[in-house]
Each structure stands twice: as C-alpha cells, then as structure tokens.
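Input: a single structure, listed below in structure tokens.
This part shows chain A:
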Amino acid sequence: MSLLTIFYILAAVTLATGFMTVISKNPIHSAIYLVLCFFSIGGHYLLFNAQFLALVHIIVYAGAIMVLILFTIMLMNLNKENEPIKSIASVLAAVVAFALLCFVMLAVFIKAMPQIENYQSSGQDYQSIKVLGKVLLNEYMVPFEFVSILLLVAMIGAVLLSKKQKTVE
Partner candidate 1 sequence: MEKNIALVLVLAPFFGFLFNVFFGKKAGKTLVGLVGTASVLVSFLSTLFFFSALNANPSQPVVVDLFQWISLEKFNVNFSFLLDQLSVLWLLFVTGIGTLIHLYSISYMHDDENMNKFFAYLNLFVFFMIMLVMGSNLVILFIGWEGVGLCSYLLIGFWYKNQDYNDAAKKAFIMNRIGDLGLLVGLFIVAYVFGSLDYKVISEGAYNTQLVSNNSGLIALAALCLFIGATGKSAQIPLYTWLPDAMAGPTPVSALIHAATMVTAGIFMVTRMHFLFDLAPQILDLIAIVGAATAVLAASIGLVQNDIKKVLAYSTVSQLGLMFLALGLGAYEIAVFHVITHAFFKACLFLGSGSVIHALHGEQDMRNMGGLRKVMPITFWTMMISTLAISGIFPLSGFWSKDEILLTAFHSNIPLWIVGSIASIMTAFYMFRLMYLTFFGEFRGTEEQKHHLHESPALITFPLIVLAILAAVGGLISLPGNSWLNHYLAPLFRKAHEAHHLDATAYALMAVATVGALIGIGIAYSKYIKKQEVPVQDAEMKGFASVLYHKYYVDEAYDVVVVTPLKKLSHFFRNYFEVAFSETVFAFGKIANAIGTQGKVLQNGSVGFYLLAFVIGMASILVYLFLV
Partner candidate 2 sequence: MNVSIILIILLFGALATYFAGDKLAKTVALVISLASFVASVAILNQHNAGISSDFIYKWISNPNIYLASKVDGLAIAMMLLTTALTTIIVWSSFANQFKNAKGFYALVLFMSFAMVGTFVSADAFLYYIFWELALIPIYFIALVWGNGDVEERKRAIVKFFIYTLAGSLFMLTAFIYLFSKAGSLLIDELYLLRLTEQEQFWIFGAFFLAYAIKIPIFPFHTWQANTYQLSPSVGTMLLSGIMLKMGLYSVIRWQLPLAPLAAKTYMNIFLVLSIIGVVYGSIVALKQHNLKKLLAYSSLAHVGLIAAGAYTLSLDGLRGAVLQMIAHGFVVVGLFFAAEIIERRLNTQEIAQMGGIRILDTKFASMFMIVMVASVGLPGTFNFIGEFSLLYSLYNVDIWYAVIGGTTIILGAVYMLKMFQNVMLGEANAKPFAAITLQESLVFVIIIAVLLFFGLYPKPINDLITPALQEIVAKINRV
C-alpha cells in the first residue's frame, strides 16, 4: 500500500468525520466523530514522521479536550436532538460562506504554489523528539514558560467561571 493510498484513506476519514461532526444533530455523536477526526489527523502527523506531535495531539485533543467537551455535554444534559430548525437564509449563508472561503483559500494557495515548490530540503534531523525538545527549551524557552502560565491562568479562569456564583445580597 503506497503512502499515497494511505494518505487518501486518512484524508477521506478526516474530511468525512469532520463533516459528520458538523452536521450531526446529536452533540454526543458530533463529539465521537470529532474524536475520530482527531485520530485521523494524528495519523497524518505520523505520516510526516512527527511522532512527538502525534503523541501530544492524541493526548491533548483526543484525550483532554474531547473528554472535557463530553463531560460538558453530559453535564448540561445535551444529548438530545433539540436544535431548532434553521431558516433557509442562515443555511444559505453558511453554504455561501463555506464555498467562498473554500474558493478563495484554494485560489490563494494555488497562486502560491510556484513559491512553495521552490524549497529545497537539507536532509537534517529536524523533528525527532530530541531535536524538538532542544528547540523548545533553547530558542523557545520564554514562550514555553509563558504557555505554562497561560495554561495556569486558563485553569484558574475555568474554575472561577464555572463555580456556582453566590447570590449577592
């Protein structure tokens, strides 16, 4: 099985599950499709030989984020298909926006193709966990630390926001 075949299969899975995520009526189904979508994207990462990212991706997205979303859905008891019928206009708007965006972005990238193809590869090791670790903790030391602060702040924020508010007298 050539790589191309693998790619096509993965891409098809990605797009299909992504699409299903969007259109599923039941939020639980959406979430499940999204997990699948993330896994397929993880597959893409593996194809690139970016093991570290693939791992992190699965852990963060498919693990942490999706679990969080599922929990929320459960918490709100949303596993019902109670979304109101949408007006033609909004559907139309969504479709038009989708088509427009798709068209424009594709056009942009196609126009940019000549520049993209010019790049030469150097053959160095650039994406093993070892190298990435070095890059992250040398060149990107400060942003890295900031990310940790960001996550901390987000955590505190989330706790604060979701806390039940005491009634003010």
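Heads up, the rule we're going with is that a contact is a pair of C-beta atoms (placed from the backbone, for glycine too) under 8 Å apart; a residue touches a chain by one contact, two chains touch by 3 or more; residues count from 1.
Selection criteria: all candidates are chains of the complex that A comes from, given by their letters.
Note that the structure is predicted; figures quoted are calculated from it, not measured.
Q: Among 1 or 2, all from the same complex, single out the one that touches chain A.
A: 1
Q: In the complex of these two chains, what residues of chain A are touching candidate 1?
A: Residue positions touching the partner: 90, 93-94, 97, 100-101, 104-105, 107-108, 111-112.
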